[in-house]
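Notes to accompany the following structure.
A protein chain is absent from this complex, but the other protein chains hold their places.
== chain A ==
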């Protein structure tokens, strides 16, 4: 074995172990009944109405590997979780019983529930989007196994986001090949979704997240997407028209110097729109806190209005969520399988109040959070977190995301060297 293949092998090994690192996820019930944090293979649920921890009822034994995607249905009756264990679990949010198990052939990267709650859709690492039809909220305690049907596919590209449009007419999927695809959601989705409405093309690196912004004037809404190119874009998604680009990284002064190489801009990790559609909260890879963008739908523009910094503990959120009935923005920072640490995982939950128009957002102290200490204990696991864990978490999340979504670049010499044995590279005289 020559030196090159040895280094390649160790690189591969490092990459594998870093890939196992999964960022923490957070999801709020659409009418603020409950709050879920997913960390590693664990789902932690807190009942916001009863102010108590929820024990999950699961006939089978929960997730066995990192959870990569969670979502509530539009009416809040269903919740779905999925990830690296190739298992999609569908939960009844009244009883928190797992009612359906769906087995996937590949690891799952994104999930969505149709607005009417009849279909659950999920995307795998090969770029295929699958769908299962549900027969309502059955009450039996046994978990029903379902078989998914393939619906559409992005050609061998990891899908990073999946959502139904607010009017339910379209299913939107984003991938690491810079694409956002808007597909008409058919009346018989089990037979496939073949009619592509549009592609939203404009990002120059992977699309990491997207969401819809709507208000009373525009109930069908617009699409807002964040990307590895450090921009947030506003789209008219039915035609795929790019309306506005906000250079978030550059404008917020988040330029990072990478030694001798070029300056790199930080990746957008998550987006969350306020319920009135006037603000979009943006989580950026190197920013402790969040950026608030003002979203003016009548003139179709996005602009940075405020930088909320949470510096006392270097809190760089990995996921954001809000509900349609409160003005609370929930944030989580966390990671599973943190190497070389006493605590194998970290989850830190924060909340920002007055997330909406014409109000001054306030970062809530732990004692002011609804549910208080009880909530934090349930979702974080413990109350006090060492400071040094935060910086290591931020680093681990960044490396894992880059390894997953950024294509490996070889310089010209390296590339030629790898092709040395090819017939078409031999010289002819």
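By definition in this document, a residue touches a chain if its C-beta (ideal position, glycine included) is under 8 Å from a C-beta of that chain, and two chains touch if they have at least 3 such contacts; residues count from 1.
Note that contacts and distances are computed from a predicted model.
Chemist: Name the absent chain as its UniProt record does, using one of the following: "tRNA (guanine-N(7)-)-methyltransferase", "Dynactin subunit 4", "Adaptor complexes medium subunit family domain containing protein" or "Ras-related protein Rab-14".
Modeler: Answer from the record: the omitted chain is "tRNA (guanine-N(7)-)-methyltransferase".
Chemist: Which of A:178, A:212 or A:390 sits in contact with the chain that's absent?
Modeler: Missing-chain contact among the listed residues: A:178.
Chemist: Which listed residue, A:76, A:202 or A:277, touches the chain dropped from view?
Modeler: A:202
Chemist: Check each of A:62, A:117, A:166 or A:192 against the chain that is not shown and name the one that touches it.
Modeler: Here the residue in touch with the unshown chain is A:192.
Chemist: Could you please point out the chain A residues that touch the chain left off the display?
Modeler: So the residues of chain A touching the missing chain come out as 126, 128, 150, 152-153, 155-157, 177-179, 183, 186-187, 191-196, 198-199, 201-204, 240, 407-410, 415, 422-424, 426, 428.
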